[in-house]
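Our next item is chain A:
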Amino acid sequence: MFEINTLLVGLLLVNFVLLGASRLGTSVRQVAAQGALLSLLTLAEHAGWGAPWRVWLLALGSGVVKAVVFPYFLRRALREADVRREMEPYVGFTASVLVGVAALAASLWLASRLPLPGPVEAPLLVPVSLFTLLVGLFLLVSRRKALTQVVGYLVLENGVFCFGLALPEDAPLSVEVGILLDIFAAVFIMGIMIYHISREFDHIDTDRMSSLRDEAT
Partner candidate 1 sequence: MTAFLAALGLIMAGGVASLLAGRWRSRAAVGGIVAGSLCGLVAAVRVLIGGPTPAMRLPWRVPYGSFSLAIDPVSALFLLALFVLAPLAAVYGGRYLEEEHGGEPLGGVWFFTSLLIAGIALVFTARNAVLFLVAWEVMSVAAYFLVTFEHRRDEVREAGWTYLVATHLGTAFLIAMFLLMGRAGGSLEFDEMQLGHASPAVAGLLFVLAVVGFGTKAGLVPFHVWLPEAHPAAPSHISALMSGVMIKTGIYGLLRVLLLLPSPPAWWGWLLVAMGVVSGVGGVLFALAQHDLKRLLAYHSVENIGIITLGLGVGLLGVHAGLPLVALAGFAGALLHVLNHALFKGLLFLGAGAVAHATGTRDLDQLGGLGKRMPWTGGTFLIGAAAISGLPPLNGFVSEFLIYTGAFAAALTGRGALLVAAVAAAAGLALIGGLALACFTKAFGAVFLGEPRSPRAGRAGEVAAALRLPMAALAAACAAIGLAAPWVLAGMARTLAQVAQAFGLPSPDAQIETLRGALAWVSLGALALLAAVALAVLARRLLLRGRTVTAAPTWGCGYSAPSPRMQYTASSFAQPLVDLFQPVLRTEATATLPSGAFPGHASFASATPDPAERRLYRPLFAGVAALFGRLRWVQQGRIQLYLLYLVATLLILLLWKVR
Partner candidate 2 sequence: MDSAPILRYVLAFALAPLLGGVIAKTKAFAAGRNGAPLLQGYFDLAKLLRKGTVYSTTTSWIFRAGPVVTVGAVAVALALVPMGGARAPLAFPGDFLLLAYLLAVARFFTIVAALDTGSAFEGMGASREAQFSALAEPGLVLCFLALARNAGDLSLSASLGALSPAVWRSHAAVLALVAAALFIVFLAENARIPVDDPTTHLELTMIHEVMVLDHGGPDLALVEAASWLKMWVLGALVVGVVAPVRTGIPALDGGVFLAAMLVLGVAVGVVESAMARLRLLRVPQLLVASGVLAALATALISG
């Protein structure tokens, strides 16, 4: 259960599923799974069951928020907005997976070059975290639905979180909790926004909102 590499491979696979998923429901489920995996990973990094109480607190907290609360919000937003699929993304699903492969390669290369403050126990940790980060960014850039954007944002954050685990000196609890709170607020607001956007415009396609931009006067 606390085998780091297994968990990392799990994360990796989840990322690929996210890249190839067209159903929004799947995306939400996958991102929930990713949250759960990360929370386990936190414990695994810190000696499994014997982790100190504050690590437990962090792991449980982030696990509950990312695997239970966020998905709940997002599913509710989905229901309210009544959309199921990501139609016509800027980059097709197959192509996305291929991009994912390229991103993985890039992450591995980057990880080998990146100067880190100390040695890392699990060699996969840094590349996977970079990969997660890149996938998050890619999802943000290439998808149209507001909901997928939120998913991308979450994945991006997961990457950052994961990268944080790679650092030998762990960030203070307060910082981690603060970040968690930030994301919580962000997702909360985005959930509300998605609902309002869909009510106002009958869709949640962000590209169609370009008409809101400040026109030249």
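Keep this in mind: a residue touches a chain if its C-beta (ideal position, glycine included) is under 8 Å from a C-beta of that chain, and two chains touch if they have at least 3 such contacts; residues count from 1.
With respect to how the candidates were assembled, all candidates are chains of the complex that A comes from, given by their letters.
Computed from a predicted model, the values in this text were never measured in an experiment.
Which numbered candidate touches chain A here in the complex: 1 or 2?
The candidate that touches chain A in this complex is 1.
Help me check something: in the complex, which residues belonging to chain A touch candidate 1?
Touch list, chain A to candidate 1: 90, 110, 113-115, 137-138, 140-144, 149, 206-207, 209-214, 216.
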